[in-house]
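Just one protein chain is left out here, and the rest sit where they should.
Take a look at chain A:
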Amino acid sequence: MEAKTLFDKIWDAHVVKQVEGGPNVLYIDRHFIHEVTSPVAFLGLKSRGLKVFRPDQTTATPDHNVPTINQNMSIKDELSRNQVEMLKKNCEENGIVHHGLGTDGHGVVHIIGPEMGLTQPGMTIVCGDSHTSTHGAFGAIAFGIGTSEVEMVLASQCIMQPKPKKMRITVNGELGKGVTAKDIALYIISKISTSGGTGHFIEYAGSAITGLSMEGRMTLCNLSIESGARGGMIAPDETTINYVKGRQFAPKGEAWDKTVAYWETLKSDEGAKFDTEYSFDAADIEPMITYGTNPGMGLGVSQTIPTGEELTGTDKATFMKSLKYMNFNPGDAMKGKKVDYVFLGSCTNGRIEDFRAFADFVKGKQKADDVIVWLVPGSKAVEKQIIAEGLDKIFEAAGMSLRQPGCSACLAMNDDKIPEGKYAVSTSNRNFEGRQGPGARTLLASPLTAAAAAVTGVITDPREFL
């Protein structure tokens, strides 16, 4: 039998039909929806007189637009409120489970799926949000789709997709102290660029990857899209199985044993062919930070911004435009640059492990006076866990306070906007111009590096404190 990759195994098992000279009709096991990319899809469905085909395979939560304080009160912004209410109404009309604001199941869509055990190995998972790649951490094929495709899945539980190419990125060796999954991701993107993964689906492998917790794996897979890839995945192993076991929607009893036996077959066969392969040494990775306006513009926190001397033409113009936006100079050191805001949260780093790491770092220290710190849990469950573990007390003692769950400053659709010209060390995933608010300047980093900035007020190598 032909050697298959993990990706092939799952993809091939979900092809309903191959269209002549066209894409595959791919069956979708799990569909997550949120308030921003679904209303037009529901509208389309309605105008065609269609109902949702498999409502029980669809899960909804409002996250992009929601306030992160006073969630018990009506949303002030009329347009945001309208989207959030529209989601609820569309779900009610179509029999879709909806985890509304303030309920136990509420949170960023990519955080609640895994928490509830809705995300499982071997599945195909889509959502109208590019960071759906997060769910690939479980050994699932998970990717973001556009609104037309959301409508396709609502209408038929399928989408039309050409099969992507396959890439394997192997990271072997041991991570240095203070180096996290976020740093691995930013390192990889800085090496292969924001378009290096385009057209591909990535499988991450190697000892530095299998050594990561599920939270770390989710952070890594989450950022796959920032390299241009459709998604990233990691073969399920004991870590995966232990994480899923016992969760609300995990198989139970006899079904569990049977399912686990199947999950254990989900790995790339010896000799399986990848279209592209990269390999990196974990020991080369430092705590990372970005200096420009795309996630590929990253470097070790102790390094200096490239001079750009070798660049020409549009490459040079793009580089200089980016530095101008950031108000940085070629050759500048990153360490010691002033920070105005710190944002801990998002589907990249809004999980409990991220809050533990941040709390562990700031424990017994004080927030720098002129830094504003936003701590936004990825979900209600994370918020509850933070409180149960007393991490909120540690934050308070350090002069910081916890907000309520949502996407928040990751894309600044709600009120959590970084003001123009201000610098934010952010644990989210995109440092595009204006991403965190018009004129905001974003520096992407891990929760540890963010914590170090929060207590010193400047970009700091967290290893100096460890």
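Methods note: a residue touches a chain if its C-beta (ideal position, glycine included) is under 8 Å from a C-beta of that chain, and two chains touch if they have at least 3 such contacts; residues count from 1.
Methods note: contacts and distances are computed from a predicted model.
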item: Record-based protein name (UniProt) of the chain missing from this complex, from "NADH-quinone oxidoreductase subunit N", "3-isopropylmalate dehydratase small subunit", "dihydrouracil dehydrogenase (NAD(+))" or "Signal recognition particle receptor FtsY"; value: "3-isopropylmalate dehydratase small subunit"
item: Full-complex contact with the absent chain, from A:88, A:321, A:335 or A:463; value: A:321
item: Selected from A:160, A:241, A:397 or A:458 as touching the chain missing from the view; value: A:160
item: Hidden partner interface residues of chain A, rising order; value: 16-17, 19-23, 25, 27, 36-37, 39-40, 43-44, 48, 50, 53, 64-65, 77, 79-80, 82-83, 86, 128-130, 144-149, 151-152, 155-160, 162, 164, 194-195, 198-199, 228, 230, 294, 314-315, 317-318, 321, 411-413, 420, 430, 432-435, 438
